[in-house]
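With one protein chain held back, the other chains of the complex are shown just where they sit.
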Amino acid sequence: MDLGMTERVRPLVAAVRRMVEDEIAPADRAYHAEVGRHPSGDRFRLTDRQREILEELKATAKARGLWNFWLTDSERGLGLTTVEYAYLAEEMGKVPLAAEVFNCNAPDTGNMEVLERYGADWMKDRWLAPLLAGEIRSAYVMSEPEVASSDAAQLAFAARREGDGYVLNGDKYWISGAGDPRCAVYILLACTDPEAEKHRRHTMFVLDADTPGVEVLRPMTVFGADDAPHGHMHLRFTDVRVPAENVVLGEGRGFEVAQGRLGPGRIHHCMRAIGQAEKALAMMCGRGLAREAFGKPLAELGANYDKIADARMEIEMARLLCLKAAWVMDTEGTRAAAPWISQIKVVAPLMAGRVIDEAMQMHGGSGISQDFDLAHMWTHVRTLRFADGPDAVHRRQVARWELKRHAG
Amino acid sequence: MDLGMTERVRPLVAAVRRMVEDEIAPADRAYHAEVGRHPSGDRFRLTDRQREILEELKATAKARGLWNFWLTDSERGLGLTTVEYAYLAEEMGKVPLAAEVFNCNAPDTGNMEVLERYGADWMKDRWLAPLLAGEIRSAYVMSEPEVASSDAAQLAFAARREGDGYVLNGDKYWISGAGDPRCAVYILLACTDPEAEKHRRHTMFVLDADTPGVEVLRPMTVFGADDAPHGHMHLRFTDVRVPAENVVLGEGRGFEVAQGRLGPGRIHHCMRAIGQAEKALAMMCGRGLAREAFGKPLAELGANYDKIADARMEIEMARLLCLKAAWVMDTEGTRAAAPWISQIKVVAPLMAGRVIDEAMQMHGGSGISQDFDLAHMWTHVRTLRFADGPDAVHRRQVARWELKRHAG
Amino acid sequence: MDLGMTERVRPLVAAVRRMVEDEIAPADRAYHAEVGRHPSGDRFRLTDRQREILEELKATAKARGLWNFWLTDSERGLGLTTVEYAYLAEEMGKVPLAAEVFNCNAPDTGNMEVLERYGADWMKDRWLAPLLAGEIRSAYVMSEPEVASSDAAQLAFAARREGDGYVLNGDKYWISGAGDPRCAVYILLACTDPEAEKHRRHTMFVLDADTPGVEVLRPMTVFGADDAPHGHMHLRFTDVRVPAENVVLGEGRGFEVAQGRLGPGRIHHCMRAIGQAEKALAMMCGRGLAREAFGKPLAELGANYDKIADARMEIEMARLLCLKAAWVMDTEGTRAAAPWISQIKVVAPLMAGRVIDEAMQMHGGSGISQDFDLAHMWTHVRTLRFADGPDAVHRRQVARWELKRHAG
Partner (left out) sequence: MDLGMTERVRPLVAAVRRMVEDEIAPADRAYHAEVGRHPSGDRFRLTDRQREILEELKATAKARGLWNFWLTDSERGLGLTTVEYAYLAEEMGKVPLAAEVFNCNAPDTGNMEVLERYGADWMKDRWLAPLLAGEIRSAYVMSEPEVASSDAAQLAFAARREGDGYVLNGDKYWISGAGDPRCAVYILLACTDPEAEKHRRHTMFVLDADTPGVEVLRPMTVFGADDAPHGHMHLRFTDVRVPAENVVLGEGRGFEVAQGRLGPGRIHHCMRAIGQAEKALAMMCGRGLAREAFGKPLAELGANYDKIADARMEIEMARLLCLKAAWVMDTEGTRAAAPWISQIKVVAPLMAGRVIDEAMQMHGGSGISQDFDLAHMWTHVRTLRFADGPDAVHRRQVARWELKRHAG
């Protein structure tokens, strides 16, 4: 069970770390400062400067061979293992724009994986190729406002068979990335047979984002922020027609596709969260050493030693667990990794949230302000406690696996 | 130690609760929907509609005798005890605009208290009277960006004696309410003698907000939000001249004023936080009963019973501790109440934060979105862990009092 | 809602505190040093010295009028309110023997309450009178080894009607106080009709401890200790005959009696736990000031300030909640107090356990040894998380009450 950095990935990690710190971090600030400056006033339209910043970085990354790391088992990627990729994801987690620069951003990686594993050849040509090239972006369209989407069997958004295709109707929300003007394709789960057996009710579709009848109602806000231009959109579908060939894998097999999609993405999310926790701990130490009160550096006051120590220990443990989940995925596959992925999905965002919270506290009021990245980091990892299943659902899964081992 | 609602305050609590629920809550939504609609685009200028909403509510409250509840020991107020007021503060905490409607908003109440206790008669005429009438608003100008302001002895913003007055220079930040166009007066702590004994270095000033040389640099953001039009502003003072008569109580007595100011305000903050926790628990239960997953109401799934029970127990305990702090203040005064106030200042915001966080989690992704008040409630109570002293400073105080009891 | 010490109870509290500290604490050490010294080697037989120590203290207490405080609503006691008694219970919690000295020990108080409220006159003459006089002791015989006794409907110990009486068969365990040779009477819950409606299946009996067929199998140990001579015994009943007149209140009404019994006793347990927490905090501070490491008193090292502060805050909150529960019982009765009692039953033992645990840690290895009372205090409060219902059952109750308030 080798959880260490391989010789192969070590120089990649170094290159990514350097590029994130030296090039992407400053560019990220410039990019986000542009939000809202589009002449239309629309925060979800990219300014020329934004496109320029992004495309330059992507070109640089590509030129350096730092591209599509996530393609673990494909000949088209670098063929890294999930463990190797995890170390890269940690580095990419430290700056919001970083993952996109290396074409390793969510939800695109998961969507590309769906297309690669389950997509027809024409789907690969039409959508996978430009996604791999970083020319377009995508969204994964699953959650619905009217039901607890954590129990996916309840999802009611309807795809009605009609002629040689389907007609889609309903609302979907928290569709991350659907705000981005470059978002060109949706992978969408719809209910095709509400009477079927629980795991055969739904079907996965691929469709162009500009299919007639699709409407972006509003961005959902995260603690008040719209995350423009990425965005977490509330979409409405009104009589949207999709040809039958756009079905992935087959009618009624939506859950199968969804299951296959979620494993690696959750590992990536968790490793990025760990990257954020490391960054927060570094900031906490830095501030604790730099500021004084009552004649001493903050770090030496009160329980701050303990808080720093706890942060270090929690980060180490969460990282090792993520690496183990990645290793199980590499060696035994997605199904075997599922209990491990549920574990890290609970553990990593909670841990990162705690560490960032303590780092904010060490910064005083500034910690929650625009002067430091901590507030945004915190709200981001807080969303991870809902994304891809809330904590409660994953804990339930872990408990059931455990009890099964001890039952008769 | 009667911590219950008195007969006198019971009808007031009922009236406030009713007005908050039926009139202020809907008005609050309308008011905040107006932010950013001023023709100038300036989010910190009130639209006519905003003024109208607010003034109508205030007139109604005044007409009903629901005004200036906080004036515990004055003939001008209702003469309520702090315990009685605490029950009203809890109700006012449930909607952001509520405290202002009853002229019980921070930081005005604390500032009015300063003027009432320590202000010269001309100060009372000029600033206290219109504040009590709800005609102007005020700010308390203390924290500085360059030092850990929790150790107030470090505050370096300078007031240099010159002729018959002082010249003020420096930056202050997190000045809550200073964004509001109606904010007309500042209570400001400045360093008049950096060489003096630690608690004699600073002096409290009162000055008009539009004194020449005062500049609003920017709003500090709270997890990305500018809290317009209230605002937490970063101010810059450049050669601002203030007459010597604007000193409160006397040069070098700034700490004395600051101490006297902080007691009741902290109790109010805490009781409002408890009101928010109650609201969050009600929302958590409501959602837990209304939504289903895996064939059951969410409330019956996983650890939700325990979470609801823990929330109820934590709220009850925090409320009782706040009421006891209020009772000590009523019966033994501010100095005796200090250890109790430090206790609730740690306990109440942490508790409210936990309860609101669980309520968010019960709501799924919606919980952190604009569709519910929870996200804003959470960020607000998070700021309370910095405001009026961070947790660490209050824990330190509590520990020192405790150890003193057991020393020799 | 007056939760303070009344004028009436204040001198009693002072007298009890003094007697506990000055007389009972040293006697307690002498008493427990005697355990195992009975010539028979039987740890559950009292030595003459033990009887002497105990009877002298009891005589002194009685002579001072410090006796039967718990009799809140009786003419035979002092007629204290539950709130008043709570302050006394806190003091009595500080030394194991104290409650018995004032005839306020568990399970006798609860048993006396049963006899007083529900007992026939002959029962009062035979058992209540000597219990009130401190001449005999009693046990409450409820838990069974074969079922989760927290769901009392499952209790299967059988009482079969036969002739003019009942025949009892089965095992009962964790019968506290049944080891004491002075334990003369049992209040016992048995199943008289397993087919009846859930809350009508059981019947409460009173019977002499030496009724033929009752056998003490063994003492249950608490983290290895047998708590001799009090003891938590495993009893076996084999064809034990009890006359029908020994039924309390009526066949099938056992639950009703059990409910009425449990309220006040839980408050007493909790207040005694709070007394132990106070004692532990005092010890933690004392040790923290007295010992040094790395050139400083332990209290100033690491997170110890925070731990002391947290202990202080948690104790205050738990005490206030207990007092509120007591006040609700005084003013609205047992049924209304039930949700409050469930709350404190969860909160107080957990809190006391945490405080004692931190106090042990501050003492280094000595903290868990015979050199300090902390280890025994900890194991005792740990048992309270099972006694009279485990935490989980009380949390469940609290949650159900809460949800009921918010349902339709």
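First chain written, first letter: the chains are A, B and C, and each begins at residue 1.
By definition in this document, a contact is a pair of C-beta atoms (placed from the backbone, for glycine too) under 8 Å apart; a residue touches a chain by one contact, two chains touch by 3 or more.
It should be emphasised that the depicted structure is a prediction, and the values quoted were computed from it without experimental measurement.
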Among A:104, A:346 or A:384, the residue in touch with the chain that has been omitted: A:346
Sites on subunit C contacted by the missing partner chain, in the whole complex: 143, 145, 147-151, 154, 173-174, 220-225, 291-294, 298, 301-304, 361, 364-371, 375-376, 378-379, 382-383, 385-387, 390-392, 395-396
Positions on subunit A contacted by the hidden chain, ascending: 1-5, 281-282, 285-286, 288-289, 299, 304-306, 308-310, 312-313, 316-318, 320-321, 324, 343, 346-347, 392, 394-400, 402-403, 405-407
Residues of subunit B in contact with the chain not shown: 302-303, 305-306
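Please note the rule applied: only the chains that are shown with their structure count from here on.
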Centroid comparison with subunit B (C-alpha atoms), farthest chain: C
Same-residue or different-residue interface between subunit A and subunit B, half as cut-off: same
Subunit A-subunit C separation of Cα centroids, rounded to whole Å: 53
Cα-centroid distance, subunit B relative to subunit C, in whole angstrom: 44
Sequence positions of subunit A contacting 2 or more other chains: 302-303
